[in-house]
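Only a single protein chain was left out; the remaining protein chains are all shown in position.
Right, chain A next:
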Amino acid sequence: MSKEAKKPFRQSMAEWRQFVYNPNSGEFLGRTAKSWGLILLFYLVFYGFLAALFTFTMWVMLQTLSSDIPKYRDRISSPGLMISPKPDTALEFYFNKSDAQSYAEYVSTLRKFLESYDDSKQSQNINCTPGRIFDQNDVAVKKACRFNLSELGQCSGKEDKTFGYSKGTPCVLVKMNRIIGLKPEGEPRIHCTSKEEGMVEINYFPPEGLIDLMYFPYYGKSLHAHYLQPLVAVQLAINSNSTKEEIAIECKILGSPNLKNEDDRDKFLGRIAFKVQMTE
């Protein structure tokens, strides 16, 4: 009974029109222009105030931060591993050793990546004492250690402009993520294994895949502007009868007790897995 009878369509349309603009009272959407103006003003002031407050709080918060090192580094206690070149989609390399086009992108990526390691760019860098942590805590201007491209041997791109891709011995550079203040213990080295026995022979540059301690610790972008992270080149000499097959390679960082490589959830913490498939 108390339920309202359904209004005819025309009437409800008229009511709508009346609501949208009421010519009698000059109301637009139920309010006069003045009222809308004041509401707009209120929200302008209100949100202006909130924005100012937000900005101010953020500013205060940023003031408490140092521009050199982040306040906390507990979320990245151990570095991840990454490779270059990095295929677009997943970490899977597909190329035809006789088709330069198929690996051109890998080569150019490597070339680009190694540009900053060029000797000309390393003029400011110093030669550090190998095998020792290069502590510069007391020095205001942190020096970067020189990383000679020659250490990458056949994978330096100097002798073989195609980084071995044309010969069926593709190079992959393995690098360890930069983490401020990280000092690896022991003798960290990169070691890669292939699940499939005998399909591939793995060579490391520098030999044994060693990562020299002199490149650590890292002092952060602003203090350590010219820092270059050490690289390990992994050359995969693919067995000629294993072409056309997908070879799974896993590289891990070994020899350092404080660099994790077995995390269940983080598949890139101290390790990296990728696949290579070469055709002829």
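The criterion applied here is as follows: a residue touches a chain if its C-beta (ideal position, glycine included) is under 8 Å from a C-beta of that chain, and two chains touch if they have at least 3 such contacts; residues count from 1.
Going forward, contacts and distances are computed from a predicted model.
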Name of the absent chain as recorded in UniProt (options "Sorting nexin-2", "Sodium/potassium-transporting ATPase subunit alpha", "Myotubularin-related protein 7-like" or "Integrator complex subunit 13"): "Sodium/potassium-transporting ATPase subunit alpha"
Listed residues A:Leu65, A:Ala104 or A:Ile126, member touching the removed chain: A:Leu65
On chain A, residues whose C-beta touches the chain left out of the figure: 1-3, 5, 35, 38-39, 41-43, 45-47, 50, 53-54, 57-58, 61-62, 65, 68-73, 75-76, 79-82, 86, 88-91, 175, 177-180, 218, 220-222, 224, 227, 263, 265-269, 272
